[in-house]
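All remarks here apply to the structure that follows.
For this view, one protein chain was removed and the others were kept in their places.
Naming follows writing order (A and B), and every chain is counted from residue 1.
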Amino acid sequence: MDVIYVKILKFMLIFIPISIVGKFLNFSPSIMFILAALSIIPLAGLMGEGTEEISFYTGPKIGGFLNATFGNATELIISFFALKEGLFEVVKSSIAGSIIGNILLVLGGSMLIGGLKHKNQKFNRNIVEVTSSMLLFAVIGLSIPAIFTHTLSSNLLNTKYEGFSLVVAIVMFVLYILSLVFSFFTHKELYAVNYEEDGKAKWSLKKAIIILIVSTVLIAIESEFLVSGVEDITAKLGLSEFFVGIILIPIIGNAAEHSTAITMAIKNKMDVAIEIAIGSSLQIILFVAPILIFLSLLFTPMTIIFNQFELVALIVSVLIANKVANDGESNWLEGAQLVAVYLIIAAGFFIL
Amino acid sequence: MDVIYVKILKFMLIFIPISIVGKFLNFSPSIMFILAALSIIPLAGLMGEGTEEISFYTGPKIGGFLNATFGNATELIISFFALKEGLFEVVKSSIAGSIIGNILLVLGGSMLIGGLKHKNQKFNRNIVEVTSSMLLFAVIGLSIPAIFTHTLSSNLLNTKYEGFSLVVAIVMFVLYILSLVFSFFTHKELYAVNYEEDGKAKWSLKKAIIILIVSTVLIAIESEFLVSGVEDITAKLGLSEFFVGIILIPIIGNAAEHSTAITMAIKNKMDVAIEIAIGSSLQIILFVAPILIFLSLLFTPMTIIFNQFELVALIVSVLIANKVANDGESNWLEGAQLVAVYLIIAAGFFIL
Partner (left out) sequence: MDVIYVKILKFMLIFIPISIVGKFLNFSPSIMFILAALSIIPLAGLMGEGTEEISFYTGPKIGGFLNATFGNATELIISFFALKEGLFEVVKSSIAGSIIGNILLVLGGSMLIGGLKHKNQKFNRNIVEVTSSMLLFAVIGLSIPAIFTHTLSSNLLNTKYEGFSLVVAIVMFVLYILSLVFSFFTHKELYAVNYEEDGKAKWSLKKAIIILIVSTVLIAIESEFLVSGVEDITAKLGLSEFFVGIILIPIIGNAAEHSTAITMAIKNKMDVAIEIAIGSSLQIILFVAPILIFLSLLFTPMTIIFNQFELVALIVSVLIANKVANDGESNWLEGAQLVAVYLIIAAGFFIL
């Protein structure tokens, strides 16, 4: 399956020139949105591959750091352009949507497909516990501004919320730095297993760096196409910006990662699959969200006030991630249940 | 204690003829409600006994399936008649009430009474983990329509909610089928312990089938008496339909099961007691609730929008069930705490 998937991904690179030609031929923004989405999926995969190749040359420590930083680069770039366009609702809902998607769809899908091949898949509880604990605390921290807003009277000035969101962003970013210190210095042996590499480099260092740079630039171009098409496509298909943010963008931005997690689950490396899903969620909270709030200061300051549904979705995902982590093993039914919860949520957004 | 309880239960069958005579003598609906309640308790016990006897002849696999299906038959029948009468509030609150009752009162009572005899009662964490995980995911799925309703603006059409409730019901029912595949085919060895039978059949197969059929028919008749009396008794005693649904009906429908769980706890078979409480809750969500939504299409489509209190109660029960499962052992104080939470909830409904 892995090989076929890689071939499809490579084939999808054809959408990059098509989208660029389309731009010059003035294709409608909705068509551009679709072409950009189809281009970003293989580009994100390529960027991931490039980072991995570089890590063969840098050694596991710097490699781990690069993986951690570039892991959510696609979402960061898309969100940056959405931010520039003032699509705050899209940015915020894509943060929440990435976490829901990672926990319910990626993790659920991995457990379901992996569990069809392997009866009970065990994983190292200790490693997963640390990440899922961090996720719980991070989500709670991130949710506090929203909880304040929804529980206190709303006649407070918005500027105060912007200041508060900034404080939260700073605290989260400090925690991000601390978590790097934790995983690369004080407790690095805990994570040793994740960064061990089976094979060796396929590409030269130079080639890997060029591919990384080119794919980053192309993702930036395609993200601009994508974001420019949001308004048009939501109007035409009768979708809400919220739906685009919470369902579509996370699927586009994480597609490459999703396939890796499922491949790992099929190989019975459930530890890695879970780390991808939970670790990626954690990074979105501690790294992507603060960076976006900092960047928003260049345009219009963005608050990090999730709506009540996003709040519930975040908390539900965290509870599920912690429950799953606690188990120490998974099976196909558990996976099916996570996917079922995701389907109900997506159906809700589609129907309502 | 077991023997005395069985004798009392047998003795209570006397209320069946009394209620039927009462019907012809035009007893007030309130009296009929009470007589029907007193009749259903032993009938539900008889139905359970019949199912168990049949399972001696069919072998554990089909027996397990019969137990799973008939386990909540009483609640299903009562709810069916409530549905026919359009008492949606009673139906919905009895779904939530059954889950609260099973987790707080049945499980708490088992731990309290069992714990008075046995200092620390251990149980197999692995089995309980699977069921309590399923319960967590199922409750989350079932709660999503309500969370949507309470968090999104309410100017959406109700018809949409009916469509959405139907989607949820279908997903839940598919999960129910999948969970049967899981427990009877792919992972049947996990459940082996629950369906092992100590003794042998007391009744002939024919007798067991007749008793099962007769008790089902009688429960249907008494349920109609019960439901017809709801409006009258709530008016006379100043109770709300909500109180009837969330406290009274679950106690009536589950009385027989409750006694089994407590008996098991006294015998230090805590695994079985927990499985009854949590497993029964799970079945209500995955089997009873979807069936009721499907049946409601015959009359007026019912939505599965719990009110906020029911939501909280569901989530609280699930958290407690998961906490208890995680422990791996129980004692009387833990049981007392669960019962205390139930008493506070019941007092709240009574006072307010």
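Here, a contact is a pair of C-beta atoms (placed from the backbone, for glycine too) under 8 Å apart; a residue touches a chain by one contact, two chains touch by 3 or more.
A quick note: this is a predicted structure, and the numbers were derived from the prediction, not measured.
Student: Identify the residue among A:Pro17, A:Gly59 or A:Gly163 that touches the chain left out of the display.
Tutor: Counting the whole complex, the residue in contact with the absent chain is A:Gly163.
Student: Hey, which of A:Ile8, A:Val174, A:Leu237 or A:Leu297 is the one touching the hidden chain?
Tutor: Going through A:Ile8, A:Val174, A:Leu237 or A:Leu297 one by one, A:Val174 is the residue touching the chain not shown.
Student: Using the document's definition of touch, tell me which of A:Gly50, A:Gly115, A:Pro145 or A:Gly229 contacts the absent chain.
Tutor: Looking across A:Gly50, A:Gly115, A:Pro145 or A:Gly229, the contact with the absent chain belongs to A:Pro145.
Student: For chain B, which residues touch the unseen chain?
Tutor: Looking at chain B, the ones touching the missing chain are residues 119-120, 307-309, 312, 316, 319-320, 323-324, 326-327, 331-334, 336-338, 340-341, 343-345, 347-348, 351-352.
Student: Which chain A residues would touch the chain omitted from the figure, given the whole complex?
Tutor: 129-130, 133-134, 136-138, 140-141, 144-145, 147-148, 150-152, 156, 160, 163-164, 167-168, 171-172, 174-175, 178-179, 182, 186-187, 322, 326
We take it that only the chains that are shown with their structure count from here on.
Student: Taking the mean of the CA coordinates per chain, how far is chain A from chain B in Å?
Tutor: Taking the average C-alpha coordinate of chain A and of chain B, the gap between them is 40 Å.
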